[in-house]
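Worksheet for the structure shown next.
Of the protein chains in this complex, all but one are displayed in their positions.
Let's turn to chain A:
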């Protein structure tokens, strides 16, 4: 199937927002999505964006059952490793279920890799849920390795009240 991979624009935020919700539903946590289309427009397309996006688009005659031609996306941003320097973090990678198995996910990830390398990055990082077997298999096949498993690194979070207390110096 024909598809194109390109940089996301402000106009894509409507479809990105739609697909973010679809991905959250796939991970069974759609009630946790607080970010709106407007937030994405402000946070991703202002002078100092907090993320970048790429879109997978199919021609009109291949549009989805509901009439969408934007059928996949990836959100990424630049991070820094105190050991290796510049790195790229792939926050989201998603292809609509009816468009899977056609190399679109791989093409999106390839594009993020290209952009990361062009920016001087030496590694691409991302997280996967341990029950998401099809994704785990896909990534391992691309030459990725499981840092949590191999090095025992756990992802930690400090949020809400805990973050507020920490900011106030309470213990």
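Just so it is clear, contacts are C-beta pairs under 8 Å (C-beta built on N, C-alpha and C of every residue); 3 or more make two chains touch, one makes a residue touch a chain; residues count from 1.
As a convention for this text, contacts and distances are computed from a predicted model.
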{"item": "Undisplayed chain, where the name is taken from the UniProt record, one of \"Anamorsin homolog\", \"Pyruvate dehydrogenase E1 component subunit alpha\", \"Diamine acetyltransferase 1\" or \"AP-4 complex subunit epsilon\"", "value": "\"Diamine acetyltransferase 1\""}
{"item": "Identified contact with the non-displayed chain, of A:11, A:98 or A:164", "value": "A:164"}
{"item": "Touch residues of chain A, complete complex, unshown partner", "value": "16, 20, 24, 29, 32-35, 39-40, 43, 50-51, 75, 77-86, 89, 91-92, 106-107, 109-110, 113-114, 116-117, 121-131, 136, 139, 142-149, 151-169, 171"}
